[in-house]
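Missing here: one protein chain of the complex. Every other protein chain is in place.
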Amino acid sequence: MNEVVEPVATGVITGGWPYIIGAYGLTWAGLLAFLTRAVLLGRARPPESP
Amino acid sequence: MTADTSEAPVAALPPPAAAVSCVGLARRFGRRWAFSRVDLEVPAGQRLLVMGANGSGKTTLLKVISTLLAPSLGQLRVCGIDPAEDPAAARRRLHLLSHSLGLYEDLSGEDNLRVFGRLLGKDDLDVDPVLRQVGLERRPDPIRAYSAGMRKRLQLAALLVKGPELTLLDEPFAALDPLGCAAVEGLIAALPGAVIVASHQVVRASRLCERAILMDQGAVRWMGPAEQAVEAWRALHGGDDLQGGG
Amino acid sequence: MGSEGAAADRLLSWDRVSLVIGLLLLIVGHYQGLFVAPAEAMMGDVGRILYVHVPTAWACMLVYTACFVFAGLALWSGKGKWDAAMEASAEVGVLYNALLLIQGSLWARPTWGVFWTWDPRLTTSAIVLVLFVGVLVLRRVITEPERRLNLGSIAAVLAYAGVPIVYFSVKWWRTLHQPFSSPATVSDSFITPLRLAAFGMIFLGIGLIGLRWRALRREVERELSAPALPAALPTLELGQRGPGGAA
Partner (left out) sequence: MARTPGGPADVLRQIPMILAKDLLIEWRARSRAFALACFALTLLLLFSFAVGADAATLRAHAGAYLWMSVLLSSTLLLAQSLQHEVEGGALDTLTLAPVSPAALFYGKALANAAQLVLLTAVALPPVIALFDAPVKEPLGLLVLVSVLGCAGVAAPGTLYAALTARLASKQLLLPLLLFPLIVPCLLASVKATSLLMSGDPMGQVGSWLGLLLAFDVLYWSLCGLLFGRVIAA
């Protein structure tokens, strides 16, 4: 017995745009969120700097 | 302090290398200097008292001299050896009794001494005479059950097993009752080799030593004969509430 | 990057340049992948996810490798700048790794019918993600800077050293059991958007690491740097004290 669902090849897959948009959208969201955080943290001056 | 002497070395060192010699020794933790600018020379066989309030850098100084902590700045030699070059050789010549037990709670005193002896290369150590010397009888139970005084005696027994040229004692009288203090005092007095004692109990500890230094905020503020130690302490901290009198 | 009145050298620093190049390449690559490249023969449009997924995987591997190198340099030299670089690249590696898992799941669902499959690459990247999250957590927990440098770098080295063995173990775990279906290999006509996006992710990664490095390095080097020695205190003179007074 194996608990893993075996990947099924169903011939040509049609549609699937929600997944495509999700993949691209979440990737860009993640990258931009990290970038924003990095910029914000980079701007924050340490208290002792002149 | 001899910090102002010119850079030319003194004519010749005495034949036995000094037990400890530090020049410009300093240690920091992150941004904080625990102690700095410590110049110290302890000849072989001499006993030195290190006085200082809590946080004055005594414990860190002892840890650095014992090679457990590396100095951030300055030079250190233990029995003529640079611990940075040959830590094992330096460590073989010294021992540190710190606040912590340094032994295994789950083993009996005897087991602890045997394990320690074996690590020192003394495979067939007879623990009975050592235990007798520190006034501990054989006890089969783990030292988890020992009193503070018995623990201190056991630590001293481990020290006797090692028999180092340089002994570092950090607060040897802490958590002891007057009777225990007297006993430990006697054991320390009988130690061979150089001894450095860090203690708040200035009166009691100064009787054991020949020389003393007073540390304050990580600096050595005073250095002189142990007879003047109490006077120096009072000059810095005032008051007559010195512990360990009588 | 609207940086108000900042010096020119800050505007043109290597991390910003790399960041802009990376973003541009990524935009072009993703545009091509989404709208220009033809649909894939077997997977149809869903194959377009590969233009974001595969570059992320390559870049992620490179970023972790950089993290390993920085950890080694930090251990070897004890310098704060390598420690900061280690943390910066571990952060970016974890980001890419998390994105990778999300993209992988979103690709697997329409293709294989499940969000998660114990594909060796997917499984390995999940394990590596946890490993490096552990490294970052460890670094957050340790407050003493020297200790953080040593222990954090050691954890990173151990984690990275295990990656190949994790991969092989998971692969055998699957293949000794049943043959596993590998995704279709990439054919030539899809290479341009893939390559553009890959370089985009790599340059973006360099830029993000640089950006984080700048901020972390300031902090880490400040913590590790030696402050000036405290001024020498005057030597105490005895014999001049009043009753109970300090000298």
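Brief remarks follow.
Letters A, B and C mark the chains as written, and numbering starts fresh at 1 in each.
Keep in mind that, in the parts below, contacts are C-beta pairs under 8 Å (C-beta built on N, C-alpha and C of every residue); 3 or more make two chains touch, one makes a residue touch a chain.
Treat the numbers as computed from the prediction; the structure is a model and nothing was measured.
Residue in contact with the omitted chain (choice from B:Val23, B:Ala53, B:Leu68 or B:Leu125): B:Leu68.
Of the candidate positions C:Ser13, C:Ser169 or C:Thr192, contact with the hidden chain is made by C:Ser169. Contact with the undisplayed chain is limited, among C:Val137, C:Ile191 or C:Leu238, to C:Val137.
In the full complex, chain B touches the hidden chain at residues 66-68, 86-89, 91-92, 94-96, 98-108, 111, 115-116, 118-120, 142, 158, 162.
In the full complex, chain C contacts the hidden chain through residues 75, 127-128, 130-131, 134-135, 137-138, 141-142, 146-147, 150-151, 154-155, 157-159, 161-162, 165-166, 168-170, 172-173, 176.
Criterion: only the chains that are shown with their structure count from here on.
The centroid of the Cα atoms in chain A and the matching centroid in chain B are 58 Å apart. With each centre defined as the average position of its C-alpha atoms, the distance from chain B to chain C rounds to 47 Å.
Residue positions of chain A touching 2 or more other chains: none.
In chain B, there is no position where the chain touches two or more neighbouring chains simultaneously. Those residues of chain B whose C-beta lies close enough to touch chain C in the complex are 1, 26, 28-33, 36-37, 72-73, 214, 216-219, 221-222, 224, 228, 231-232, 234-240. Those residues of chain A lying in contact with chain C across their complex are 2, 4-17, 19-20, 22-24, 26-27, 30-31, 34-35, 38-39, 41-42, 44, 46, 48-49.
Of all residues in chain C, those touching chain B in their complex are 144-146, 222-227, 229-230, 232-238, 241, 244-247.
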